[in-house]
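All protein chains but one are shown in place.
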Amino acid sequence: MTRPLLEVRELRTHFSIGRSGFMRRKSVLRAVDGVSFSIHEGEVLSLVGESGCGKSTVGRTLTHLETATTGSAVFDGRDILSLSPAEFRPLRRDIQMIFQDPFASLNPRLSIEQKLAEPLFIHRLVRDRSEARERIAATLELVGMDAESMSRFPHEFSGGQRQRIGIARVMILTPRLVIADEPVSALDVSIQAQVLNLLKRLQRDSGVSMLFISHDLGAVRHISDRIAVMYRGTLVETGEKRQIFETPRHAYTRRLLASIPRLEKRIA
Amino acid sequence: MSVPHSIALVFRGRALAAVGACWLLVVGIAAIGAPLLAPFDPLEFDPFVRLSDPGWPHLFGTDHFGRDSLSRAIYGARMAILIGSGSVLIALVVGGLTGMLSAYFVRLGHLLMRIVDVLMAFPALLLALVLMTLLERSVLNTIIVIGIVYATTTARIVFGMTLKLKRDVFVDAAICSGAGHASVLFRHILPNLLSPMLVQVSFIFAFAQLQAAALDFLGLGLPPEVPSWGNMLSEERIYVTRAPWLLIFPGALIILSVFSMNLVGDALRDNIDPRFKDDIAGV
Partner (left out) sequence: MALLDIRNLDLTIARGSELLPVVQGVSLAVEENETLGIVGESGCGKSLTALAVMGLLEGSAARIAGGSIHFQGRNLLALSPEERRRVMGDQMAMIFQEPMTSLNPVYRVGDQIKEAVLQHRSMSGRQAHDRALELLELVRIPDPARRIDSFPHQMSGGQRQRVMIAMALACDPKLLIADEPTTALDVTVQKEVLELVRSLQARTGMSIVLISHDLGVISETCDKVAVMYRGRIVEQASTSTLFSNMSHPYTLGLLGSIPATDHDVEWLDAIPGRVPTLDEAVPGCAFHPRCFAARGSCRTADPDAAAVSPAHIVRCHFPQGSSS
């Protein structure tokens, strides 16, 4: 088998809680406590677990939004966790993140064009504004939005449209790894399905690797190739999608699957 | 949203605030057009009409040097606007940068915010007095001192707001796009601070007036010959029984203007981003 695109080994991210100060004892929250997994080119790995299990922190640590305590994450031959912020910046183009809340993840003061042009200029992917506009229009079309929407502002869009814009902001850089942190859980059921289909199609067409972080087992089954189940900061089980859903090994995975409310009868 | 539309939105259902805004407009016009509007030279002595009653041609009467009170009041509007805008500018730039950088760079913040805390331990007027005694009486120094006094509160408020904005997801999103510190601070955080700061501006503007008048009154503010409302009060206070109008007019002007600015500030505050409502409580 070829070398994976991303290989995470014994990742630990601890937070000190409560301000350290006079007469105060520091206590440590072990949000991520020894997590190892790998993602191959073109593969979708899901990180599934309940709130507070540390799954989001894994994604935020891999994008340098949080600082890893120990461990390594080798991306394309380099350990990204040991890089300084300046050294990591050029790599941001390759490792992109989709956020949960489409209402909070778009700066209300910037138009869609400004928002989407920003990464293009930062990473010097375009020379001038007209080139940027061309690329923005093409990317907006890719996520099912009109090119005209680029002159508008976030408040003019619905939640589903905003999440499409958030996805466009990520895909415009043609990244190699997309970390999607609960990308559909803030959306209505019917919109969730649209966005899940969109993500799946974009992933297939571009061959990008994806770390899909979610608590929604249905969404996870729909989109992933492999699944890692996280519980209290550690991975309890990792396996192929079918294996996890059909022959779960760990007791927690079984409990999780048994908790899903069943629909009375499926319409074929 | 268009500017006239936003203005209409701020003042809808707030007749008093609208009246306040109109009064500020009048003060602004007086300040700009002072040389044309003032019937006399505000600095010219006329020993023959000392302490004359209000009437024609001296509508507000004259002071003990025989200077025309109305003309001095009109030029005083100029000083009011100058001191207000000057100190607002200093407070915003110095205080705003301090607060923003302190919230963004945690280590720097530990240092800068402790300095701000020390300065805030002094009552505003006392701090201004101490600083003024170290400096010469001049318009510029008065502006700098008042600006610094309000820079401390501005720094505190901007610090809190930046801490909140820093945690916003769109800031994370910008960092993930590869944005550097300067871009995050000035392109993503700063524009979101502007509308709550506009509210702050109106309050600083108002309190700067009171501060300046107090300094003038104590003889530590503007040089005595400069026509300002505070100086008018200070110079004529011994004639309060013989010529009360010399104190009533400038006093009323200060009260009206400060009151108007506060009303406008309140109206603005009620219309800003609800996230920051708690941060802005006036100075």
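In this document, chain identifiers A and B correspond to the written order of the chains, with residue numbering beginning at 1 in each.
Definition applied: a residue touches a chain if its C-beta (ideal position, glycine included) is under 8 Å from a C-beta of that chain, and two chains touch if they have at least 3 such contacts.
On a predicted model such as this, the values are computed, not experimentally measured, just so you know.
Asker: Using the contact definition given at the top, list the shown chains touched by the missing chain.
Answerer: Touch partners of the hidden chain, whole complex considered, are A.
Asker: Thinking of the whole complex, not just what is shown, which of A:Ser27, A:Ser158 or A:Thr247 touches the missing chain?
Answerer: Here the residue in touch with the unshown chain is A:Ser158.
Asker: In the complete complex, the non-displayed chain touches which residues of subunit A?
Answerer: 50-51, 158, 160-161, 188-194, 196-197, 200, 215-219, 221-222, 241-242, 245, 255-267
FYI, only the chains that are shown with their structure count from here on.
Asker: List the centre-to-centre spacing of subunit A and subunit B in whole Å, with centres computed as mean CA coordinates.
Answerer: 47
Asker: Which residues of subunit B touch subunit A once you look at their complex with the stated criterion?
Answerer: Contacts found on subunit B: 168-170, 172-180, 183, 187-188, 191-192.
Asker: Hey, which residues of subunit A end up touching subunit B in the complex?
Answerer: 60, 63-65, 89-90, 92-93, 96-97, 99-101, 104-110, 118-119, 122-123, 166, 169, 173
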